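Missing here is one protein chain; the remaining ones are kept as they sit in the complex.
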Amino acid sequence: MKHGTLRTILALLAALALTGLAACGGDDDDGGSTQAADSQPGKGKPAVTLGTKNFNEQFVLGQLYKQALEAKGFKVALKQNIGSTEIADKALRSGQIDLYPEYIGIFNTAVAGDTKAYPDLDGAYAAGKTYAEQHGFTLLELTPFTDVDALAVLPEYAREHSLRSLADLAQIRGLRLGGPPEFRQRETGLVGLDRVYGISDVDFSPLTIGLQYQALDDGKIDTADVFTTDGQLQGGRYVVLDDPKNVFGFQNVTPIVSTRVLEAEGPAFEETLNAVSRVLTTEAMQRMNAAVAIDKQSPADVAQQFLEANELT
Amino acid sequence: MTELAPALAAAAPVIPDFGRGSSCVRENGTFCWDWVGDHWGDTLRPALVQHVALTAIAVAIGFAIAFALALLAHRRGRLTTPVVLATGLLYTIPSLALFQLLVPFTGLSRTTAEIALVSYTLLILFRNTLAGLAGVPEEVRDAARGMGLTRRQLLWSVELPLALPAIVAGLRIATVTVISLATVAVFVVDQGLGAPIYAGLQQTFKTELIAAGALCVALALAADALLVLAQHALTPWTRVARSR
Partner (left out) sequence: MNDFLDAFRFIGEHTALLWQLTLDHLALSGAAVGIALALAIPLGVTLGHMHRGSTVAINVSNVGRALPSLALISIGVAVLGIGFANVMVALVVLAFPIVLTNAYVAVDGVDPDAVEAARGMGMRAREVLWQVELPLALPLIFAGIRTAVVYVIATATLASVAGAHSLGDVIVDQATYRLPGVLGAAICVAVLALLAELLFAALQRAVTPRALRLEERGAAPLLGDLTTSERTAST
């Protein structure tokens, strides 16, 4: 074999490696484009990295915030699906990301380590803000929607037992309840339900998240642990029981931003994010979650359509 | 719910009609072509491109390292056992574990994924390159030396060409292995075909699972076939003699 052929192979390998490395360049950015809008307050500001946790609603939120910011000229790199709360928090503290959307209740318990049960949203938010500021972060405005646990039943079952709120479940003997395994030990779970509402006669079935609606439909369980913004709840197919004593707490979303980055980006940055947060009602989130989870639309498309309809883009 | 109430009550957004997915998708039919068509551009193709990139970088870097080590071990035989042990150790650690063990050091980044993937290529590429070089008949070497070739010329003009089948065989195995393991990289960084696979698993969305899974299998088979062709093209003399 000629010398030349071997050289050619090595050259090809080198070219391959180079192409690969060149591909390295656009790591996380999925090529968001800035539109020609009247005001571009974001032009010239440093790029920010927005992270999201590992489930659909987070993907939608990430796209909503990202696209809204980009419409105003900001440069946003999206690190989608980074992992659980713990990982997102670590990423934020280590500077790998500059902001991510967090749930206020989870922020207090999992990040701030504060297990106090707040009787109202203001209190929870204030406590969260204090902790965040002490550690160099800022909590932006809360969304109207709250994505908390809830118990859902089929409409016929609710009619049969006259169920409106969780308190009404206490009378049912041998209630078959399905939820994720950790629901059993949680204060925002069976423990709290027993303590606050007196629901103790429970036959618990551990289920993977996502399978609870199937189990309800099939009649395998009477009630399931669901999230209040689940797409499946949209349209009234299931009855969500009220939680007047607030066992499940508050889980409105607030973008947590590094204070230093917030200051560097200017006031328009914060205002853009808040403008998006203000229109995120429970119904809006349910519909968007449904589009992603049930109709299998992409979070980017869903976010774009929503922002356009509300003139935020 | 006091001071926030007025602001919260004011929000009444326009919620557009997002359109419904086809009945196939909504009922989670076994395979919905319409979903594949709709999402080729935003989900499947980017994942495929990322997967090819992850693989190409890992194999290229792995080959560079293994090749260098093999040349060294070819000169100094004592290096062989420690290198084989070290690379063998890396190879045996299950991929999911190795990815997670690297995270505290290199974070949730492509770097972590690439380091892990590169380590899976080292043993195969090192071993095959070395075995290829070692397999050159001594008479051929003697003849070459007799003709006055220097050590470098011997290596590049004689030994390496003859070792090519074994080297390419190693590249073939390494490439296919990396294509398979790159799917696990999704636990570290949201890239590659592992992303739609894992997303599909979380929702048991059959179409996404089959589409992404089949793409991955097709990619591996295609890469394997391409490398076989490359090997045949580069070593015409092996086609002549076929025993058994």
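In order of appearance the chains are A and B, and numbering begins at 1 in each one.
By definition in this document, contacts are C-beta pairs under 8 Å (C-beta built on N, C-alpha and C of every residue); 3 or more make two chains touch, one makes a residue touch a chain.
Since the structure is predicted, the reported quantities are computational estimates derived from the model, not experimental observations.
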Inquiry  = Under the definition given at the start, what are the shown partners of the omitted chain?
reply    = A, B
Touch criterion as defined above, residue of B:13, B:161 or B:194 at the omitted chain = B:194
Request  = Based on the whole complex, identify which of A:133, A:160 or A:182 touches the chain you can't see.
outcome  = A:182
Query = For the full complex, which residue in B:19, B:41 or B:77 touches the chain that was left out?
reply = B:77
Query = Taking the entire complex into account, which one of B:25, B:44, B:59 or B:98 touches the absent chain?
reply = B:98
Note = chain B positions in touch with the non-displayed chain are 30, 77, 80-81, 84-85, 88-89, 91-98, 100-101, 104, 123-124, 127-128, 130-131, 134, 165-166, 169-170, 172-173, 176, 179-181, 183-184, 187, 193-194, 197-198, 200-201, 204, 206-207, 209-210, 212-214, 216-217, 220-221, 223-224, 231, 238, 244
Note = Had the left-out chain been drawn, it would touch chain A at residues 83-87, 90, 182, 208
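Note that in this section only the chains that are shown with their structure count from here on.
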Ask   = How many angstrom lie between the CA centroids of chain A and chain B, rounded to a whole number?
value = 32
Request  = Would you tell me which residues of chain B are touching chain A in their complex?
outcome  = 1-4, 7-8, 10-16, 18-21, 25-26, 35, 39, 42-43, 46, 49, 53, 56-57, 60-61, 63-64, 107-108, 110, 156-157, 160-161, 164, 190, 195, 202-205, 207-208, 234-235
Residue ranges of chain A in contact with chain B within the complex = 1, 3, 5-6, 9, 13-14, 16-17, 19-21, 23-24, 27, 30, 55, 79-83, 87, 91, 94, 96, 120-122, 125, 141-142, 144, 210, 278-281, 283-284, 287-288, 290-291, 293-298, 300-302, 305-306, 308-310
